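Structure below; questions to follow.
A single protein chain has been omitted; all remaining protein chains appear in their positions.
Chains here go by letter, A, B and C, matching the order in which they are written, and residues are numbered from 1 within each.
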Amino acid sequence: MNFDFSDDMKLLREEARRFLAERSSSKQVRLVLDGKTDFDRALWQSMAELGWLGIAVPTDFGGSDLGYEALCILAEEVGRACASVPFSSSVYLATEALVLAGTPEQKRAWLPKLVSGKAIATFALAEGAGNPSARKIKCVERDGRLSGTKWPVADGAMADFAVVVAQSADGTPSLYLVDLTASGVTRAPLQTLDPARPHFKLTFDSVPAERLSLDGRGWDNIVKFIERAAIVMAFEQLGGADACLASATAYAKERYAFGRPIGSFQAIKHKLADMYVGNELARSNAYWGAWALTKNAAELPLAAASARVSATQAYDFAAKESLQTHGGMGMTWETDCHLFVRRSTILSGALGTTSFWKDRIVTSLEMRNAP
Amino acid sequence: MNFDFSDDMKLLREEARRFLAERSSSKQVRLVLDGKTDFDRALWQSMAELGWLGIAVPTDFGGSDLGYEALCILAEEVGRACASVPFSSSVYLATEALVLAGTPEQKRAWLPKLVSGKAIATFALAEGAGNPSARKIKCVERDGRLSGTKWPVADGAMADFAVVVAQSADGTPSLYLVDLTASGVTRAPLQTLDPARPHFKLTFDSVPAERLSLDGRGWDNIVKFIERAAIVMAFEQLGGADACLASATAYAKERYAFGRPIGSFQAIKHKLADMYVGNELARSNAYWGAWALTKNAAELPLAAASARVSATQAYDFAAKESLQTHGGMGMTWETDCHLFVRRSTILSGALGTTSFWKDRIVTSLEMRNAP
Amino acid sequence: MDFDDTPEEAIFRREVRAFLNTHASPKSPSSRGLRRRFIRDAADLAAAKAWQGKKAAAGFAAITWPKDLGGRGGTAIEQVIYNQEEADFDVQRGAFEIGLGMCVPTLMKYGKPQQLKRYVAPALRGEEIWCQLFSEPSAGSDLAGLRTRAVRDGDDWVINGQKIWTSGAHFCDFGIIVTRTDPNAQKHAGLTFFFLDMKSKGVEVRPIKQISGAANFNEVFFADVRIPDEQRLGAVGDGWKVSLTTLMNERLAVGDNTGPAVEDLVDLARGLDLDDAPALRNGAVREKLADWFVQSQGVKLTKFRTMTALSRGQTPGPEASITKLVSAKQGQDIAAFAVDLLGMAGAVTDTELSPMHAWFQQAVLQAPGLRIAGGSDEILRNIIAERVLGLPADVRVDKDVPFNALPTGAR
Partner (left out) sequence: MDFDDTPEEAIFRREVRAFLNTHASPKSPSSRGLRRRFIRDAADLAAAKAWQGKKAAAGFAAITWPKDLGGRGGTAIEQVIYNQEEADFDVQRGAFEIGLGMCVPTLMKYGKPQQLKRYVAPALRGEEIWCQLFSEPSAGSDLAGLRTRAVRDGDDWVINGQKIWTSGAHFCDFGIIVTRTDPNAQKHAGLTFFFLDMKSKGVEVRPIKQISGAANFNEVFFADVRIPDEQRLGAVGDGWKVSLTTLMNERLAVGDNTGPAVEDLVDLARGLDLDDAPALRNGAVREKLADWFVQSQGVKLTKFRTMTALSRGQTPGPEASITKLVSAKQGQDIAAFAVDLLGMAGAVTDTELSPMHAWFQQAVLQAPGLRIAGGSDEILRNIIAERVLGLPADVRVDKDVPFNALPTGAR
């Protein structure tokens, strides 16, 4: 029984936490939030230099090859810092897609650039409202050219290429690599609840597209790919939830009302205790996911859905109730509570609704408990 | 705008509350709970003398004809006292069925007896687990004789006759009047969570049965009948929920811990505030139901389902959290908390699951909001 | 028990309806998601003032106030009827709620006759707007912990300090303010209440940007602002008692949830595809809809019960706290649920792309404020527990101590 990260990994976590606390303070996040810049380029470049953008990429392609536990740890810290970087889009969605399904040529062409920060990529799945679903994919590829519309796509403007889910000529949904600088690509900005992570609408009009080959083919394999990302995203959500708890706890100790710290009132104490409980349950489920990802375990679908649901619930509660704990101050633009409310909302929906993942949990249980 | 009971009705409520506080103390309820007797006969007879058993029955049949508001008020007080009497079975289910659907002969034969307490009746709907559903009714009537099994049936042993839901020869579910003293009727006691309201399994083997004629026929009309009873039962639940709140509030004022009343701790205060809120929302919805019942309003289905769901939720929360507020004492047989936990459980299921009623609410909303 | 008006109420309602039909336009269903409570610009302000003038001219501006002060001398239930009817029309409200609902009533109770003569009528006609200067950065839920100082100097008082969350301070003409005049007294005992001209020298108003991006509230700074003693309301040291008058009126004025409601969610779920079927057919969605309907219907009907009490001349108690406690949280939950239901596009706030002009998304950022302003969830539960259920108060460490000896925190 060793259900914890190794000392090496803990060292990485501490390093990442210290680095991001300094380099991705809310002041920096607010530059993007306020539209002064589209993402934190300097931070991104530093992350590249630290080897973080290729943390789980084989060394052959310039990666650090430290494995998925390391990737999860970095995601947690990016989440804690609420950083304005395309970490999910580029690192644990697009880069992962290439690592898992790219041809040797594709990997050689793109992975070194992604790892070094010379290129950024994103993942284009959604076509408007709703859950991931084969039936909802209207983007089509015919003769190596892709057409259709994807929205919302996080980080779609700064990305050099996108991994796009589209229907192939033979009727199976597949992943395609699409150069976003090609002609026929239109990128329109979208307003969302989290301007610190810009989202876009991408329109493709007969744009060249290369098919990526996952292990198997079709929708089930795309879902498997999303499940893997959901585990890493659970860590990003967990980091955010923990930041909310830390902030609310600190505030409750320092803010006085009725002659004593508000943290001495049970209404606040018990709220924060519930937040802690939610976060710890989410942490345990996320660890399970990290284990499944590392071992490519048969339980991965259940672990991924559990990690995802637990983290979404924890972040949602922590973000809202941290703001509530801050009272009037929490309602002001200048206090950071809303950054986490925004980010938690974006991440909750990013890979499908909570009900989508809950349904997958029960489906797993049904199979496991089959009479 | 007059959304309150009249002064006359309030007087009736006070009278009923005073009377039941004295005549249906927990000591009396416990006689039934402990199996010393099958129900509180003396109380029942006094209720008959007060005219309560025929409170909404026309005077032609010996009733008081005070209308449905009065019936609701009495149900609330019966619930508050957690009384061990077949009030729901006999008064607002079986008697109501006769009032609504009996032939003049049937009414003359039974109503005066029911009103005077000389006869007791019950309503037999369930055939095992699940929600009310036409498909689940396996009891059949052929040539005026009824066969099948009904369980659980509240008060099935002390009842002289039952109003039974069964499939008629023409394939429409209907209500039948069945003399339970007839040969072919077997009554077996069931253990339930609330021994203070005995339940039974009734088996019919070709027993004479008279059809009652509701306004219309078939399942929809049976559901309409159940909806009416659900409104009155919501009052019974509300009374119980209020009793739990009163008991928890009193205890929280008198019980000291850490040198002060436990009711001065926000964990307790806010729990009781939530209980109060739940009860008041339930009260408002129940009043709506009483209004719909009195006016036979088009909104009755929605009002009934809302009253039912709101009251079930309030009673469930109040019963559990009142016990929790009582701490260790709440866990003892001698403290009354468990009487309400038991009663709330029985009443929650008595006319179908919460999800059955919630679904009916949304169905009403769908029709109301139709585009 | 019935939902109908009495004959007199019905006549009054028809009168109101006739006035509204003549002078205003009804709301259209498509204005859903575009409803507004706040004054955004000069045009809004002008429209609000014009509408208030019409109401005053027709005798609907302050229905329960005595006639000699420009009111109608009507009943509380008539005021409710007016509000119900006006809610169906697209008129600019909100600029006067605080002034007429809280400030002027306090003036009416504690002001001198000539002050009433001077100030009440212009306020009623919408010509002068009032604001309430109560909360401070370190005195929110614990209002009596306020620190803004007032020091006597001849016939004047000199005010120094800071107020916060002052709605509309940037367009208000007058304000009521509670200040600390004796820091050596116990905290509730050292307060004194005034009204002042917001154009006084030394008053500086700075807007507060809220998380929604809007700025409906202000910080107000006081640097040696002079208020004549003449404008003191109540005795020196009686400021807390006077404030309670204002706050009691606040509770009576508790507004409705202005965010998306159950019906909006039904419409959303009807049109939305969830896992290849309409979301409205999903059992989990139905369960939530039913829960929220029962809750919101309970709130609505509880208000009817309050109105019935009002119409019988009873004073509604703190039971009214139920409305805000339940509605604010429900608004937040409905918004979050809708955004989640929309899945990957849920967070998109483009009004062209997102259903109902992105109303649910806007509500995500507005709902948190409703759970805090005008009594947080936590304070409301305390009020219900103490004033309705009679449970003992929290242990108070700030009762028998001079204000300036109380411990304070870093925030």
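Just so we're on the same page, a contact is a pair of C-beta atoms (placed from the backbone, for glycine too) under 8 Å apart; a residue touches a chain by one contact, two chains touch by 3 or more.
Remember, it's a predicted structure, so these values are computed and weren't measured experimentally.
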Touching the absent chain when the full complex is considered, from A:S6, A:T37 or A:S183: A:S6
Hidden-chain contact residue, picked from the options A:A169, A:A188 or A:A273: A:A273
Hidden partner chain, touching residue among C:N282, C:S327 or C:N382: C:N282
Absent-chain contact - pick from B:R13, B:R80, B:K107 or B:H199: B:H199
Interface with the undisplayed chain - residues on chain B: 125-126, 128-133, 135-136, 151-152, 190-194, 199, 251, 253-261, 265, 267-268, 316, 320, 323-324, 327-334, 337-338, 341, 345-346, 348-356, 358-359
Contacts of chain C with the absent chain, listed as residue ranges: 282-287, 394-395, 397
Absent-chain interface as seen on chain A, which is shown: 1-6, 69, 245, 249, 252-253, 260-261, 263-264, 266, 268-270, 272-274, 276-277, 280-285, 287-288, 290-291, 294-295, 305-306, 309-310, 313, 355, 357-359, 361-362, 365-366, 369, 371
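Throughout what follows, only the chains that are shown with their structure count from here on.
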Centre distance in Å when chain A and chain B are each reduced to the mean of their C-alpha atoms: 52
Chain A and chain C, separation of their C-alpha mean positions in angstrom: 39
Chain A: positions in contact with at least two other chains: 265, 267
Residue list for chain C, restricted to those that touch at least two other chains: 378, 381-382, 394
